[in-house]
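Apart from one protein chain that is not included, each protein chain of the complex appears where it belongs.
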Amino acid sequence: MARVREAMQTSRLEAFSDGVFAIAITLLVLDLRVPELGGSGGLRSALGHEWPQFAAYLTSFLVIGTMWVNHHSMFRQIRYADRGLLFVNLSLLLWTTLLPFTTKLMAHYLRGAGSNSHTAAAVYSSDLLLCGVSFSLLWAHALRARLVPHQMSPAEQRQSILRFSVGTYIYGATVALAFVSAPITLALQFAINLYYCFEQVRARPSDPELTSDDGGSEPA
Amino acid sequence: MARVREAMQTSRLEAFSDGVFAIAITLLVLDLRVPELGGSGGLRSALGHEWPQFAAYLTSFLVIGTMWVNHHSMFRQIRYADRGLLFVNLSLLLWTTLLPFTTKLMAHYLRGAGSNSHTAAAVYSSDLLLCGVSFSLLWAHALRARLVPHQMSPAEQRQSILRFSVGTYIYGATVALAFVSAPITLALQFAINLYYCFEQVRARPSDPELTSDDGGSEPA
Amino acid sequence: MARVREAMQTSRLEAFSDGVFAIAITLLVLDLRVPELGGSGGLRSALGHEWPQFAAYLTSFLVIGTMWVNHHSMFRQIRYADRGLLFVNLSLLLWTTLLPFTTKLMAHYLRGAGSNSHTAAAVYSSDLLLCGVSFSLLWAHALRARLVPHQMSPAEQRQSILRFSVGTYIYGATVALAFVSAPITLALQFAINLYYCFEQVRARPSDPELTSDDGGSEPA
Partner (left out) sequence: MARVREAMQTSRLEAFSDGVFAIAITLLVLDLRVPELGGSGGLRSALGHEWPQFAAYLTSFLVIGTMWVNHHSMFRQIRYADRGLLFVNLSLLLWTTLLPFTTKLMAHYLRGAGSNSHTAAAVYSSDLLLCGVSFSLLWAHALRARLVPHQMSPAEQRQSILRFSVGTYIYGATVALAFVSAPITLALQFAINLYYCFEQVRARPSDPELTSDDGGSEPA
């Protein structure tokens, strides 16, 4: 098959992506700064005053962590890589490596209620949206280029693309919400990712794709 | 078995964790700064004056290094991963990536004797405590979800969870100690981790779990 | 064969290179700074004013990403490593790790039209040129030391070295262009890498080397 000939294993793509995810998630900490103590009030109140930094840190940590878990899940099903997949994956990594910057921007303007906080929240939400879009493209490309060894009907393919695109719709909505309130936007993004974690954990046993495909080979 | 079907290999989880541990342990160095030389006194005394930075650096390096060694040991026994394990592991990584920040905070306020030094030491100790709690949860989850291929009696399971929870109790005690003295807290944390290193090295040959399980397959 | 005896597998070389590429591509984000807002104008115009930072970020991300894809392709054909290969690869990594610095320099002086912008663009282009030269040397060394298991005629070898040297000639030309205009130089480098991406993606199916060599073993 001509298709198979140009394929390659995904191991190095996964290793490179793991590296970028691991570095991006760890670089977030560089934006947590030791507070300068002003005249009155001790370190405790100064740390409390820095809540936007901690809130943005926690949200972005959860976002990148969830992305890594989903990337992991997706690449358990994608068995081969072509160069198209490498470059769609690179676009996902581009928006991921931007997160330490957009998180810093969000944290810096979170407190203010004016249009600057809306701009910062819209930039942050757009970054998450572009991550979501890249995820959808990754899966759609993998299905179209037959890098997934499943037998899936066209209806099943559409359904699975939809499932991987949930993030896209939700993050699209938070771009609009950013122009209402930056703190509410961040709180929603945190809640979505937290829900997504637990939902995924609970939903797993009945996930038909994985049970049909992984049962035999992997744990052996 | 339904259990086995949802399992996956731990290799990518280990690779991602190794990445985060490696980055966190290396980012610690960014807080060591070239001292600005004041009027009198040369570089040597200026470096000596920065002892809190070096003491906190060394302690956190030892903490993350010991955590990596323990993570390594634990995942030689955990053979499969489910999504629950991924997220408990993410919580461990969350508290680990915070360490460069809490270390910087500790170093900055270590010298002062007032309540700010107690706050900084309590934040640092709490971070270590949360790492310890995550470790216990990781092992407890792995046993409960049968991700460990050993045959262990309930009594053995409880005992092994206790063994992985020693850090939790010790770090819990250092949170209280933080309100007495920050330097003593740091010195104790350094000593515990140093003892733990050598103890583990010595104790290894008689460790029944590893000898029974790893002897056959791995070194072959 | 004496040749084979000194050979070793390329897996750890690839893992180390992946690590360096992943870190270099992620460190680029540290140069994106939250803008300080002056008297008039909000965050939106302040971010717009920082276009050189974003343009340089995007270009260098694309450059390192494309290098990683090419490194990946090259090492699917290089099966063994000798110490010479390790050190030629180190020289490639040297120029790659410099990129966060030369990118920052380029971004900082991009706006100005004077000789400083030419100097910055020439330094940046020279860095890319040295990356290109290292790539050519890597492939030439691999062929000369027979680390590639293909049967290639001398003519095919020359042709394949030429193909891996295209970057060298193009980046050489951009060193000269730097003394005309820094923004045009950066725009051209961005365009070249973008073209290269899509070209490579399209060109893949008819690539004779890969189809003849990888078809059998890898996707199995």
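Here the chain labels run A, B and C in written order, and each chain numbers its own residues starting at 1.
Operating definition for what follows: a contact is a pair of C-beta atoms (placed from the backbone, for glycine too) under 8 Å apart; a residue touches a chain by one contact, two chains touch by 3 or more.
Quick caveat, the model's predicted, so the values are computed rather than measured.
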Who touches the missing chain here, C:A55, C:L94, C:A140 or C:A173? C:L94
Among B:H49, B:H72 or B:R111, exactly one should touch the missing chain; which is it? B:H72
Absent-chain interface residues of subunit B come out as 14-15, 18-19, 21-23, 25-30, 32, 34, 37, 42-44, 47, 58, 61, 65, 68-69, 72, 76, 197, 200-201, 204-205, 207, 210-211, 214-215, 218-219
Counting contacts across the full complex, list the positions on subunit C that touch the omitted chain. 2, 4-9, 12-13, 15-16, 19-20, 22-24, 27, 30, 79-80, 82-84, 86-87, 90, 93-94, 97-98, 100-101, 104-105, 108-109, 114-116, 119-120, 123
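What we mean here is this: only the chains that are shown with their structure count from here on.
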Using C-alpha centroids, which chain lies at the maximum separation from subunit C? B
If I superpose the C-alpha trace of subunit A onto subunit B, what rotation angle comes out, expressed in steps of 5 degrees from 0 to 180? 90
So, in whole Å, the Cα centroid of subunit A is separated from that of subunit B by 26
Distance-wise, how many Å sit between the C-alpha centres of subunit B and subunit C, to the nearest whole number? 37
Check: subunit C positions touching at least 2 other chains come out as none
